[in-house]
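Structure incoming, see below.
Apart from one protein chain that is not included, each protein chain of the complex appears where it belongs.
Order of writing sets the labels: A and B. Residues in every chain begin at 1.
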Amino acid sequence: MSEFFSMGGYGSYIWSSYGVTAIAMIVLLLATLRGLRNSRRELDQLETVLHTKRQRRNRKSRKAT
Amino acid sequence: MHRFAKPSVFLKLTAPILPWLAGATAILIAAGLYFALFASPIDYQQGDTVRIMYLHVPSAWMGLFCYVGMAICGAMSLIWKHPLADICARATAPIGATFTALCLITGSLWGEPMWGTWWVWDARLTSMLILLFLYLGYIALVNAFDDPDRGSKAGSALALVGAVNVPIVKFSVDWWNTLHQPASIVRMDGPAVDPSMQLPLALMILGFTGYYFVVLILRVRLELNERRIRALHLSGMFDDNAQDAEPYDPGHNAETSQ
Partner (left out) sequence: MNGFTAILRRDLQLAMRQGADSVMVVAFFIVTTTLFPFGVGPEANILARIASGVIWVSALLAAMLSLERVFQTDYEDGTLELLTLSPVSLEVVVLGKVVAHWLTTGLPLIVAAPLMAVMLNMDTDGFVVLMIAMLLGTPALSLIGAIGAALILGARRGGVLVSLLVLPLYIPILIFGAGAVEAALLGMSATAQLQIMGAILLLALAATPFATAHALRQAME
């Protein structure tokens, strides 16, 4: 097992390149997912505000007629 | 507002594909890692360090692939003026920059044990560094405008101009090759890499390409959402006295429309 990790003496180079690649790819993916979640939440909020506003306006216009 | 009606087609098309694509990508990368780390022979010259190749070459491929993709998007935005082309180019840039940086880092980690140096000013390494600069310039330009549309359009023009660099990267190895090995994957007389190494390499290249498309789809959704938010804010419907504002048509939210 330790033979596998030492990679013929080059373990530090090999594992650090695999580590850096994994971290970079995961961070990019997570950052994208987080941004997506935040934007969705903000969009939902805006749409609820808009919805209630429209309902209020409809009620008002119904009362007026 | 209806300018963004078209992109909702994008969402409808990609929503069913995305889970399959993500699954295939995960399987490809897992299989690639298995073959790269366990089930592939060591090189008779380079020993175990050849395992870095299974990251280095796919990263280099992705760096170039993403730039070509951006240039194609730039051309499409120039010809058809479709906003989605700009958004795709914009979403591709961070992915391409990441892979180009990874290519340089893994190359450096491979070069130190093999050549005894972290960095050589060899043609291919240097072109890859220039490619990274081009990505950074693109990202800086695209984000430098208050209006994201203007930024994306300027970026598309820059991507087309910078695309002149991509063939230079590809063929520069024939112009000056010093310490770096000659290109051995893409050669006219077929690949020179041992067949037992081709399988993990192919798996990793496919896996990385799949990863790119997964992240691309997610980032395009993110961009579309952000444009929608911006359009809503600019529409003035959130001012209390804006009673006559154009009624808003919901249903384009990238995530809820799934």
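Descriptive notes on the structure:
Throughout what follows, a residue touches a chain if its C-beta (ideal position, glycine included) is under 8 Å from a C-beta of that chain, and two chains touch if they have at least 3 such contacts.
Owing to the predicted nature of the structure, the values given are computational and were not obtained by experimental measurement.
Taking the complete complex into account, the chain left out of view touches B. Note on the undisplayed chain: of the listed residues B:Gly69, B:Gly107, B:Gly162 or B:Pro200, the one touching it is B:Gly162. Note that of B:Leu134, B:Leu201, B:Val214 or B:Leu232, the residue touching the chain absent from this view is B:Leu134.
Annotation for chain B: contacts to the undisplayed chain at residues 78, 130, 133-134, 136-137, 140-141, 144-146, 150-151, 153-154, 157-158, 160-162, 164-165, 168.
Keep this in mind: only the chains that are shown with their structure count from here on.
By the touch criterion stated above, chain A contacts chain B in their complex at residues 4, 7-11, 13-14, 16-18, 20-21, 24-25, 28-29, 32-33, 35-36, 39-40, 42-44, 46-47, 49-51, 53-54, 57.
On the chain B side of its complex with chain A, the touching residues are 37-38, 42, 47-49, 51-52, 55-56, 59, 94-95, 98, 101-102, 105-106, 109-110, 112-113, 211, 214-215, 218-219, 221-222, 225-226, 228-229, 232-233, 237-238, 243, 247-248, 250, 253-256.
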